[in-house]
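Only one protein chain is missing; all other protein chains are in place.
When the chains are written out, they are named A and B in that same order, and each has its own residue count from 1.
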Amino acid sequence: MQAILRPFAIKSSGDIARLGVILALLGLILFGALRYDYFLSPYNILSFLRYNSMFALIALGMAFVIITGGIDLSVGGTAAMASVVAALLSPHHWAAGLLGGMAAGLAVGAVNGFIITKMRIQPFIATLATMLAAYGTGLLLAGNQSVSVSYDSGFTVIGQDDFLGFPIPAWIALAAYVAGWLVLEKLPIGRHILAIGDGEATAGLMGLKVERTLAGVYLASGALAGLAGVVLAAQFGAGQPTEGVGWELFAIASVVVGGTLLTGGAGSVGATLAGALLLAMVFNILNFENGLGWISLSAYWQSVIRGAFLLVVVVLQAKLMKKHEGA
Amino acid sequence: MLLSMQGISKAFAGVAALRSASLEVGRAEVMALVGQNGAGKSTLIKILTGVYRRDEGTIALDGREVDFAMPAESQAAGIATIYQEINLAPQRSVAENIYLSREPRRFGMIDHAAMRRGAEAVLATFNLAIDVDRPVARFDAATRQMVAIARAVTQNARLVIMDEPTSSLDEREVAVLFETIRTLKRSGVSVIFIGHRLDELYAICDRVTIMRDGQTVAKSAMADMSKMDLVRHMLGKELAAFQAMAADGATSDRPVRLAVEKAGAGVRVRDVSLTVREGEISGLAGLLGSGRTETARLIFGADRMERGTIRMDGKARDYREPAAAIADGIGLVSEDRKVDGIVPDMSIRENMTLALLPKLRKAGIVDRARQDEIVARYIRALGIKCASPDQPIKELSGGNQQKVLLARWLATDPRVLIVDEPTRGIDIGAKSEILKLLRGLADEGLSVLMISSELEELLAAADRVTVLSDGSSVAEIARKDLSEAALLAAMAHQMPQGETA
Partner (left out) sequence: MTTIETPASRSGPFSGGRLFTLAGRYGTFVAFLALILFNVIVTPNFLSLQTLNVNLTQVATIVIVATGMTLVIATGGIDLSVGSLMAISGALAPMIFMGRFWPVENMALAVALAFVIPVVVAGLFGLFNGALVTRFSIQPIIATLVLFIAGRGIAQVMTNGNLQVFKNEGFQFIAMGRIAGIPAQVVLMAVIVALAWAMVRYTVIGRQIIAVGGNEKAARLTGIPVKRVKLFVYMVSGLLAGVAGLVVVARNAASDANLVGLGMELDAIAAVAVGGTLLTGGRANIIGTVLGAFVIQLVRYTLLANGVPDAAALVVKAALIVLAVFIQQRADKH
């Protein structure tokens, strides 16, 4: 009996926070389903998933980085640059676009890993710099304008088509999250990532390969941002060198709402997905609410509401932490 | 012979830290490694574990010469180190911590069930039955230490190095630790035990290696070395006990300046009453974890007092922040200089005048002339050795840092000065200097509350000692009744019950 209940056992304040976000997401879905006629319509669900997959991908990479106690500000710029690379390569073959975009992301991730582990520069500054560099490179490659993708090579399928009734971007994101969950929960490397976030020096003394693991995490974040860039280009038919501004901070917000502590050492893949979906759903619900005609809130309200949401979450988290420490 | 280190030398930036030091540890033997600060113990250990490279000398393990370039290599060879700040990942579970980097796997994935079983089994050999799925941060220091040792055991460690393992344990926990060490011994594991409490060394160690000034000065079986001899080897001179420095006359007729009545907060401070009179040094003794530092923080307003009252000159006070206590003439030289004391990058001048700043203010601007004058005065008065007041405080030695922190409070012209372990981490010469200084200040009318875990220090300097045990004040011993035996008896009055999570 105990063994069955074990996965649900709440052992830390972080568990409560992560459980909370999943409940909040379910609550919001329930609210939408009851209040709006077409909220659970296939169209709404599918377009919601299609559009938000990019953000979910970036949030996943960010979650891993934050679990190590770091931060990756470069993901928005990386996605923009990757979308350009993917668009430029898409005429050759759809796979060239896909792999090229991911390779661009990996390259930024590799540079991040080098600056952080070898030059020992704080992740915040290191990835702030590579964000600028990624935007710059993207703009240079694109010649300061958006680059149309090829519609002949089948590249746009990645962003626009469905598979088994669900959008391909959603499948990609799902695959990434399953892989992420496996890595974090089931593979030794996941435990090592968590332990490094708990304390780098200690992890090193316990025989973990700290630098290599950290570099790997930034590589993964870069690759996921690259993938998001590929989806962006495929979905909207163009590589967009100026897209992605502020994505990194929304990704951080998703991760934080998902109950992952910025201090590192704790976090969950599932709750990160819930956090990303939760923030995205705010916008969706806002649209429906406007549709009802009772109120008219411009699209600009979404950032205000998202901000307010983040505020509530972090304040609650802070109170929870305090209570826990006090006990 | 399991380990033999011979002729080890090491210099940092031209300064010799080790000069042909040696260390030998036999199989299933507990070796005490003792020496003062800077004697070279940690350097020797770091060379052994591969944190530093040696300049000269040989290391042999099991008769085979070894040369570790990094900690991972020494670990692989069966050397495990239990550091003072216990090195575990606090948010990971007990089982994960025991197996981190060597997780049992099935199909490449962690075999959680096997890991749990293994952890429970190894902890059972130490008579510890805990939920191994809980994060280690949830357990007390002794349990965490046990987990660290369990980790070492599962790594097939043949030599376990323990760096001051008892420093954060209470009496009962120490007993558990010693039982663990005996278990290790029985299974053929050797232990290097670095410690300072003589009784503990005699209780658990088989042999002792004494270091001084980077050299190994004595090796002996524990039983063949008297306490006096051990201390003499460590200090390198006849143990000149601190000369008695208490006030000449009795202080019991002087007015009470600070009175703490039935103070309490949480579980660490249950019921503490004590008084400090004008012009006396009132000692506060107790074992680690008895609530000494916590009491000081309550008085100073650093933590919130939940029960009881504090009176200054007879008036009840409720300090919500240190600033309020400071305004009332209280100063606190805290125990941990690095964490609670110095602002490392700031200059000596700024560090010294930090608490005084509000009084140096003229329309918001710091009166630099007065500041310089005060700083110069205290550097002279306390004999602080520094290149200039502009030098960052982090560059000073421990003793000089401590003097700057003392000056920080003296400059505020306090009526009560609380000093928490004022001589911790300071060499013996500076120790008696600081005690003399406190004595002199008390003679001029300052009320000093001195927290100390060194009995000689209390015996030498205190006019009166309040003894804490398990968060409660259990005795007040007057100067005339003060003796080592009296203090020990009072501390033993009630053994801490020990909290476990």
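Just so it is clear, contacts are C-beta pairs under 8 Å (C-beta built on N, C-alpha and C of every residue); 3 or more make two chains touch, one makes a residue touch a chain.
This structure is a prediction, so every number in the text was calculated from the model and none was measured.
Engineer: Any idea which chains on screen the missing one touches?
Structural biologist: Within the full complex, the chain left out of view touches A, B.
Engineer: Among the options B:Arg19, B:Lys46 or B:Arg105, which residue touches the chain absent from this view?
Structural biologist: Touching the chain that is not displayed is residue B:Lys46.
Engineer: For a quick check of understanding: of B:Val66, B:Ala137 or B:Ala302, which residue touches the chain that isn't displayed?
Structural biologist: Considering the complete complex, B:Ala302 is the one touching the chain left out.
Engineer: Of the residues listed, A:Ala133, A:Leu174 or A:Leu187, which one is in contact with the missing chain?
Structural biologist: A:Ala133
Engineer: Using the touch rule from the top, list residues of chain A that touch the missing partner.
Structural biologist: Within chain A, the residues that touch the unshown chain are 71, 73, 115, 118-122, 124-126, 128-133, 135-140, 144, 201-202, 204-205, 245, 249-250, 252-253, 256, 262-263, 298, 300-308, 310-311, 314-315, 318-319, 321-322.
Engineer: Could you please point out the chain B residues that touch the chain left off the display?
Structural biologist: 35, 37, 41-42, 45-46, 51, 71, 81, 83-85, 87, 161, 163-164, 194, 196, 300, 302, 321-323, 325-327, 332, 334, 339-346, 350, 354-355, 357-358, 360-361, 364-366, 368, 408, 424-425
Heads up, the rule we're going with is that only the chains that are shown with their structure count from here on.
Engineer: Just the number, please: Cα centre separation of chain A and chain B in whole Å.
Structural biologist: Centre-to-centre distance between chain A and chain B: 45 Å.
Engineer: Can you check the complex and tell me which residues of chain B touch chain A?
Structural biologist: By the definition above, chain B touches chain A via 71-72, 75, 81, 83, 87-93, 96-97, 100-103, 105, 108-110, 133-135, 138, 151.
Engineer: What does chain A use to touch chain B in their complex?
Structural biologist: 6, 9, 11-12, 14, 182, 186-188, 191-192, 194-195, 198-199, 202-208, 265-266
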